[in-house]
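Only one protein chain is missing from this complex, and each of the others stays in its spot.
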Amino acid sequence: MIASPGLNLAQYWSAVAADWPGGFWWHWLVFTVIIIIFILLLPMGFIYIERRGIGRFQARLGPNRTGPFGLFQPVADAIKVLLKEDIVPTTADKVVHFLAPIVAFAPVMMVFAVVPFGDGALLADLNIGILYVVAVASITSVGIFMAGWASNNKYSLLGAMRDVAAVVSYEIPLVLSIIGVVLIAGSLSLNEIVQTQEIPFILFQPLGFIIFFIAGCAEINRSPFDLLEADSELTAGFHTEYSGIKFVLFYLTEYGEALAMSTILATLFLGGWRGPVLPPWLWLLVKILIVFCVMVWTRAAFPRARIDQLMALAWKFLLPLALINLLITGIEVLAWPEGLPWVLIFINIAITLVLVLLWSRKFKLGWGRVEV
Amino acid sequence: MLKFEHYGKGIVKGLIVTMRNLLRHPITTQYPEQRLTTSRRIRGNELIWDNIKCTGCATCAKACPQGAILIVTAVNAVENRYAVEKYEVDTGYCIQCGLCVEACPYEAIYMGYAYERAKYRRGELVQTDEMLLASEERRPSGYMYPDIAAKLPEQTLLVDRDKVKK
Partner (left out) sequence: MALKTEPFVLNIGPVHPSTHGVFRMRTTLDGEVIVDLEPVFGYLHRGIEKLAEERTYTGVIPLTDRLDYLASMSNNLAYVLAVEKLAGVGVPERAEYIRVILAELQRIASHLVAVGAFLNDCGAYFTPFLYMWREREKIYDFFEMLSGQRLMYNYMRVGGFNQDLPDEFLPAVRKFVKKMPEWVDEYDRLLAENEILLARAKGVGILPRDLAINIGASGPVLRACGVKWDLRKADPYSIYDRFEFDIPTGTVGDCYDRYRVRIEEMRQSLRILQQAAEQIPGGPVKSEVPHYLHPPVGEAYAHIEAPKGELGFYLVSDNSIAPYRCHIRAPSLINLTALRDMIIGWKIQDLIIIFGSIDITMAEVDR
């Protein structure tokens, strides 16, 4: 802590709510513990929900033998994987191989530092909230590429390169749809975005919601875009050569990213912790679960896209729609600067339908057979 | 070149069908607490032998495509039947095809009704003489024997459990 002119340290204390007992460090400790517990327990709950949910979509029960209703299944999975031998290929790059899961997992935890669990209840009320989230979430793809490179396996490298290409392409529609919300809310801070959501933004930005959902699913490699970790595809993915704890970290990263994406979606579009009767953190949890259940639903229902179709979807379908969405939102915010009237909800939904139908007619997917 | 010509209608239909299946009762049978009744003619994985009716003619051994039945009889015939010294079935070789049951002219061999007759050691799969007789656990099935089939319980048919909502 260097005291130098121009460096005002008091601003760090001002990020804390005025009535918080114990001051800065106590607040930091409590929220860090909450976030760590959140991010270690909820993915396990998500694994359970996904397996039971997909089972029910397929007219069967999911796992129900380990513990009552199969609740200990993720625990059993975790214990099983942790007991496995940690195999590192001899020709692999050892340092990179070791660091890759850590580099992939840490940003997922860092995303939750700015998510509000209640009115003003968050670890750090950064005024660049959502920009921080976007920046940090991109580091995961570096970790994945490190994993693919360090395995010294041409299938892993192929999978990792595909993953990096897909993630980088889908960042752009993702960010553009976020900017629509930011324009309406008037601030980048997630706390303020939730505080301005009298009416949830999904109604004002239906197109933004759809674009964010699709781009989000593609970012976290979930079906229908899970061509990297699918069993019936050729390349077993970037985590072929991982076993034991490192594999657990990758698995946790996948579900942690799903959790992070659901949380951001719930916070930006569905109103975060807002709701009538229940305590705010419970509302947030309910909304996260609803979003995750929709993700499970799409996983059960759709086949997989091919890699070039994936890229074509990002560049030719989502990007123009996101730009048009941004334009329309900008016009609306300029026309009604003190708050958008609720009439706009219907107009926006109508515009969404028209745009999606129009763009579907013009959308051409890329290449057919290549002459060799 | 493919156009997105259905405007997303196909995607929505897929979602609706999966949602409808979510609301149906799952079709899993929780084995071993719940079991479905097998067919009356099930060719279970053991053979049951009747040493009183058997004459040692070895038609079953000749009909078996795998050669899983071994019969050793004494040389002299008494009362128009051989004395069967050893009747051995190697259940490991048996493919449960039931050709032996069809071939026997004296109705002395049956297919088993139980299907949970696994053994811990491979040596126990070879069964001889007294091990092959019918007993409480080793009940015969109705394959080729309609009178035995009439006494066995009815089979659960999954088509009876079907309910299609429009």
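First chain written, first letter: the chains are A and B, and each begins at residue 1.
Just so it is clear, contacts are C-beta pairs under 8 Å (C-beta built on N, C-alpha and C of every residue); 3 or more make two chains touch, one makes a residue touch a chain.
In this text, all values refer to a predicted model and were calculated from it rather than measured experimentally.
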Practice task
Please provide the labels of all shown chains that the missing chain touches.
Solution key: A, B
Practice task
Looking beyond the chains shown, say which of B:30, B:135 or B:155 touches the absent one.
Solution key: B:155
Handout entry: Which of A:57, A:204 or A:238 contacts the chain that the document leaves out
Key = A:57
Exercise for the section: Kindly note down the residues of chain B that lie in touch with the hidden chain. Expected result: 1-2, 4, 6, 8-11, 13-14, 16-18, 21, 27, 38-43, 63-65, 95-99, 102-103, 111, 141, 143-144, 149, 154-160, 162, 164, 166
Practice task
Determine and list the chain A residues touching the chain excluded from the picture.
Solution key: 54, 57-60, 154, 223-224, 226-227, 230-235, 299-309, 365, 368-372
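Going forward, only the chains that are shown with their structure count from here on.
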Completion exercise
Rounded to the nearest Å, the gap between Cα centres of chain A and chain B is 52
Practice task
Using the touch definition up top, name the residues of chain B that touch chain A in the complex.
Solution key: 1-8, 11, 14-15, 17-19, 21-22, 24, 26-28, 30
Problem - Contacting residues of chain A [partner chain B, same complex] - result: 55-61, 297-298, 300-302, 317, 356-357, 359-361, 363-365, 368
